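A single protein chain has been removed from this complex, and every other one stays in its place.
For clarity, chains are labelled A and B in written order, and residue numbers in each chain start from 1.
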Amino acid sequence: MAEQKNAIAFVAREEKPQLPAPASTTGAVGWIRENLFSSIPNMVLTLLSIYLVYVSLPGIIDWVFLKSVWTANSLDECRQISREGACWAVVNERFGQFMYGFYPQELRWRPTLAFVLMLVAYAPLLFDKLPGRKALLLLTLTFPLAAYALLWGGILGIEAVPSNKFGGFLLTLVIGVTGISFSLPLGILLALGRSSDLPFIKVLCVTFIEFIRGVPLITLLFVASTLLNYFLPPSWSFDLILRVIIMVTLFASAYMAEVIRGGLAALPKGQYEAADALGLGYWQSMYLIILPQALKISIPGIVNTFIGLFKDTTLVSVIGLFDPLGIVQPILADSRWNGLVVELYVFVAAFFFIFCFAMSRYSMYLERKLSTGHDR
Amino acid sequence: MSVTTPIGGEEQRFSIGMLWTDTRYRSTTIQIIALFLVMIAVGFFLQNIYLNLQALGKDFRFDFLFDPASYDINQRLIEYDSQSPHWKAAVVGILNTLLVAFLGCITATIIGVLAGVLRLSKNWVVAKLMTVYIEGVRNVPVLLQILLLYSVFIEVLPKPKKAEPMLDGMLVATNRGFYIPSMVLESGAGVVLGVFALSLIGIVFFRRHARKVQEQTGKVLPVALVSLGLFVLPALLAFFAMGQPIGLENPELKGFNFKGGVHMRNSLVALWLALSIYTGAFIAEVVRAGIQAISKGQSEAAFALGLRPGRTMRLVILPQALRIIIPPTISNFLNLTKNSSLAIAVGYMDATGTLGGITLNQTGREMECILLLMAFYLITSLTISGVMNKYNDMVKLKER
Partner (left out) sequence: MVKKILPVALGAALGVAGIAGAQAGTLDDVKARGELHCAVSTGLAGFSYTDADGEYQGFDVDYCRALAAAVLGDGSKVKFTPTTGKTRFTALASGEVDVLSRNTTWTFSRDADLKFTFAGVAYYDGQGFMVPKALGVESALQLDGATVCIQTGTTTELNLADFFRANNMSYEPVPIETNTEARQNYLAEACDVYTTDASGLAASRATFENPDDHIVLPEIISKEPLGPLVRHGDEQWSDIARWVLNALVIAEEKGITAANADDMAANSKDPEVLRLLGTSGELGAMIGLDKDYALKAIKAGGNYGEIFERNLGENTKIGLARGLNAQWTQGGLLYAQPYR
């Protein structure tokens, strides 16, 4: 009892100064302890990963950069210079073919110009804070015509280039960008059709979408390369690249439709009812009320479909077109480079990675920008 | 809606314009127009097909399927030789497609779940490694990955004559494929397998019993330990009691190639691995999104109840996350199955390789072959999504 009395005798007048956290939980050491060695399994995992990186990374860097060969005339020469490094000399030598395929050498400025124009034309669509956006949008509208004139020529006195000369990344971009541009409006129509009240239209759209989504793209490309001509009068024969673009567009539009349908379904019913209550007709209510919201919700999905479409363009090599993957064949047929495949594939992979990774980062940026604070 | 409906006595006379302006008729009008357009299009296509086939002197029939295929297929799950009919070649191809799709779905799920969970790990190194894997693989075309893996196998692995058997002769990696031991069953093997099957059934019953006990009394039985015991011990006892009737046959170099054991061709392994790695990265993202979608309150509540992290994951988070994870995972399985048609690039004889490849070529029946091929993929896709949707309905949150 007496002791208790004594204990109350002292009362602190002011707050005690805060002690710094124990050294083991702050700074680099603390971070490492917390994040890397918090438990035994965690420690094992960390050590294992570090070991993995330690073993593979130097080898990879050596192969790609330090011990690689950039100029040589044949595989033998490459191997004589360095046995452990990649032989990028082949990419160096055939860079033009990788970019343009068999597009005539002296006309290659045209696709390059078209590519630059494309960047300028699409910039106002991608970034809405761009200065002078209105003026640029006008350019966007004229871009398809300009691109056609530049790439194929044959009009306005520009020298014509037949499409069987197209190849390399030029071909990838032509198929990818055209497919992307046409599949979006088509996909919107299909999605609207699928969620429409009209039973026949609905059945039609569902059949189309489910059919396309149910078969692999490669079979559709087979149709493009072998069967499409059977469906059309003999006089209509148009060339393979156009047929492929049609098929790729149809393919992507079915996937696009499903993404947009998700957006349409995610809108609260009140939005539809409000539009009806305002007395708007079907197209008005879709254009003014529903689609702007639904499209916004589905943007990440749309970009993902774009990325998928872009990657899928590699399949055209199976039906004999010279996209970057297809162009590897004639290069390998050259006896100087025979036996060298990995480097070529890695180069093509790097190209696709850069494009697709950029697109996926852009979709993340959009997602952040468009999340208007409705999230809890 | 009812603006144009007549009000009161006088019947409004029907005019042609009302087919479009009157909402009562408009939807029917639109649909009839659409129907006619579709029929015109279909008629146009059919006419062209007819004309074109006639011009080429071809017909449209399937009896070529019963002619001998006269080509050989290296990997076949059923009896087949070059004198078998084309339809059998197609079946061999279809089974090969299903085989690689089945294997791929399993490994892709394992890879995906592991990578997805590890990417959320607090361990910085592991999380970053997983991010590199996922982003790297997702942004490169799968066809490229298949080809790359295949050519690495061909160029890097040793040829059969120089190949060193590994793991006590059990595994041989050559540039023609991987050889693993095959199981050899002798008399008495049936008993061992029977015992093993019985103990599997026993495990199921014990688990049910354990749950009942836990629900009624709250007592937790050592499920894991007993299951493991049941799984291993009886079969092992039977195995030795019957005098080791199940043996392994190791591959051996004979003549040009290794003989014996199971030969997993490069084309199969490259396709299988590439598809698993690619689809696994997508599944990992699905898993991560699913886990992150569960509100933090759930895990905090579980911790407050005194559950350890492992149990929190297993009993609280995963059951809820699964509902979000399963639908996109199904569509990833479907994509894997469809992507398996890229087998053609590495010479794996799947349905596209036999029916849509060699058979199409040797018979020149492109219309029939591609039609059959599409029908096969369509049926497979619809079946998988049908079955999975059923399952999805079962685990779906029952809402009011």
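Note that in this section a contact is a pair of C-beta atoms (placed from the backbone, for glycine too) under 8 Å apart; a residue touches a chain by one contact, two chains touch by 3 or more.
Here the structure is a predicted model, which means the values were calculated and not measured.
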Worksheet item: Of A:Phe102, A:Tyr122, A:Tyr148 or A:Phe182, which sits in contact with the chain we cannot see?
Response: A:Phe102
Worksheet entry | Among B:Thr21, B:Ser82, B:Gln244 or B:Ser295, the residue in touch with the chain that has been omitted | B:Ser82
Worksheet item: Which residue among B:Arg138, B:Arg176 or B:Arg288 touches the omitted chain?
Response: B:Arg176
Worksheet item: Considering the whole complex, which of B:Ala55, B:Ile78, B:Ala304 or B:Met394 touches the chain not shown?
Response: B:Ala55
Fill in: Chain not shown: contacting residue from A:Thr46, A:Ser225 or A:Ser363
A:Ser225
Discussion item. Just checking the interface: what residues of subunit B touch the absent partner chain?
Written reply: 35, 39-40, 42-44, 46-47, 50-51, 54-58, 70-74, 81-83, 151, 154-155, 159, 175-176, 254-257, 259, 266, 344-345, 347, 349, 353, 357-358, 360-364, 366
Practice prompt. Name every residue on subunit A in touch with the hidden partner chain.
Written response: 76, 102, 162, 164-165, 225-230, 234-235, 237, 240, 319-320, 329-330, 332-333, 335, 338-339, 341
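Rule of thumb we're sticking to: only the chains that are shown with their structure count from here on.
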Worksheet item: How many angstrom between the C-alpha centroids of subunit B and subunit A?
Response: 24
Fill in: Complex contacts: residues of subunit B adjacent to subunit A
27, 30-31, 34-35, 38, 45, 48-49, 51-53, 55, 121-126, 129, 135-136, 138-145, 147-148, 151-152, 155, 338-339, 341-342, 344-345, 352, 356, 366-367, 370, 373-374, 377-378, 381-382
Worksheet item: In the complex formed with subunit B, which residues of subunit A make contact?
Response: 34-36, 38, 42, 45-46, 49-50, 52-53, 197-201, 204, 210-211, 213-219, 222-223, 226-227, 229-234, 307, 311-312, 314-315, 317-318, 325, 339, 341-342, 345-346, 348-349, 352-353, 356-357, 360
